[in-house]
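Left out: one protein chain. Kept in place: all the others.
Labels for the chains are A and B, by order of writing; each one numbers its residues from 1.
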Amino acid sequence: MKTEVRHEINRTIVEVHGSLDALTAPELANTLVNQIAEGHVNLVVDLIGVEFMSSAGLRTLLGAVKESRSHGGDLRIASTNPGIDKVLKMSGFHNIAKVFPSQAEAASSFGS
Amino acid sequence: MSIKKKKIALVVGAGSVKCAAALGLWKVLEKENIHLDMIVGCSGGSLYATAMAMGFSLQECIDKTKKLWNRSITQQRNWRALASILLPGVFKFNNHFSMMSDVPMLRSFKSVFGDKTFADTKTPLYIMATDFETGESIAQCEGPLVDALRASVAIPYIWSAWPHSGRLLIDGAASNPLPVDVPIREGVDIILAMGFQSPLPSRIKSVSRYAFYINSLMTNNLLNANFAFHNAVHHAEIISIVPEFDRPIRLFDTHQIPYVIEQGEKAMLEQLPYIKRLLES
Partner (left out) sequence: MNNRLSIVIGSGGVLCAAALGLSKVLRREGLTPGLAVGCSGGSIYAATIALGMDPDEAQRLTLNLFTGDVFEGYSSNLKSALSGETRFTETSSLIDDSVMYERLKSVFAERTFEDTIFPLHIVATDFYTGERVVISSGKILDAIRASIAIPLIFSPWKIGDQMLVDGAVCDPLPIDVAIQQGSDVIAAVGFEMPTRKRMNSYTAMTTHFNSIYMNNILKSTFAFYNAVHHAEIIPILPSFEKPVGTFDTQQIPYIIEQGEKAAEEHIPYIKQLLLATK
């Protein structure tokens, strides 16, 4: 699993590739927590390269959603893979966080 | 680090006349000068949510909501539909089946809200419904209020599903009886949640009562499961305001409204000190 971080004017894009499971989730958790600690509280997590996401992976995302919100920001998901989107829907993610069909839409939802 | 003002929302879940307790809660908010950033209503709760979002005074809310929800809205049965249960071939049974006609209800709603839309509300409002085909939870926030309300109170079997924006909509309680996820999604910090368990019909004497009974069991289980999930994923605070009633409050007991409002006020006053501390923190 690898992540690529890119800072834009008022948000930070985190692209995730590979498998997001119990073995790799802690690494992503670290990345996201560090970004928030550095003041980058508006996050877009792009799951475009994620082939598999387990409950451990979901918990990492949820934790980061809560963390970013308690710092006055938000974490929004860009999800283009139908398999991953199915997992997000089943686990109620769509109900409690904003999920967009593309990175551009997720990014611009933070305004310019 | 910027100090952002805390956002606060009120969610009034399904519960017919018991939802009037929200007016008691609102009385306290007005007195303390606490302004809500969002109001969400589901099923019967959406009637009170809408009245509050429109900015009516407390007495106006009481008078208007009495007009919206009372026995007269169940006075007309839908005979054709009832006949279609036994003779589905002759009287065509279809998706628009209902035991009651919605004509008296629509008349009541229109007399109170006329042609007003969501854009006319003073506080952002969401009225919940459920997609009849897929079962997903739909948060309505555009268009005429009467439309959204008619969809939200479309209790299965009793009133027919309501066509709206390409979907057929029914009672929001079938997917989300206490829709706390709407303010969570919008990043609201403090959520005041007023939800009610569905009372279980006491004696089962017929198939339809049985079906209704099972529905109530499932609505309660859904309420609990949703609430557990939403509590676990919210970043800040969800405060349950639970009014206590020492007597049964039945579906159309509008004469109990003053008592219900009083109990709502009491329940809110208990939580008020904590809510104020949260707002100031």
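As a convention for this text, a residue touches a chain if its C-beta (ideal position, glycine included) is under 8 Å from a C-beta of that chain, and two chains touch if they have at least 3 such contacts.
None of these values were measured; they are calculated from a predicted model.
**Q** Thinking of the whole complex, not just what is shown, which of B:5, B:205 or B:277 touches the missing chain?
**A** Residue touching the chain left out of view: B:205.
**Q** In the complete complex, the non-displayed chain touches which residues of subunit A?
**A** The missing chain touches subunit A at positions 19, 21-23, 52, 54-56, 58-59, 62, 86-87, 90-93, 95.
**Q** In the whole complex, what residues of subunit B lie against the chain that is missing from view?
**A** 85-86, 88, 93-95, 97, 130, 133-135, 137, 156-157, 174-176, 200, 204-211, 213-215, 217-222, 225-226, 228-229, 232-233
The rule is short, and it goes like this: only the chains that are shown with their structure count from here on.
**Q** What is the distance, in whole Å, between the centres of subunit A and subunit B, each centre taken as the mean of its C-alpha atoms?
**A** Going by mean C-alpha positions, subunit A sits 32 Å from subunit B.
**Q** For subunit B, which residues are in contact with subunit A within the complex?
**A** Those residues of subunit B that touch subunit A are 1-2, 4, 137, 181, 184-185, 187, 229-230, 233-236.
**Q** Under the stated contact criterion, what part of subunit A meets subunit B in this complex?
**A** Counting only subunit A, the residues touching subunit B are 39, 62, 65-67, 69-72, 74, 92, 95-98.
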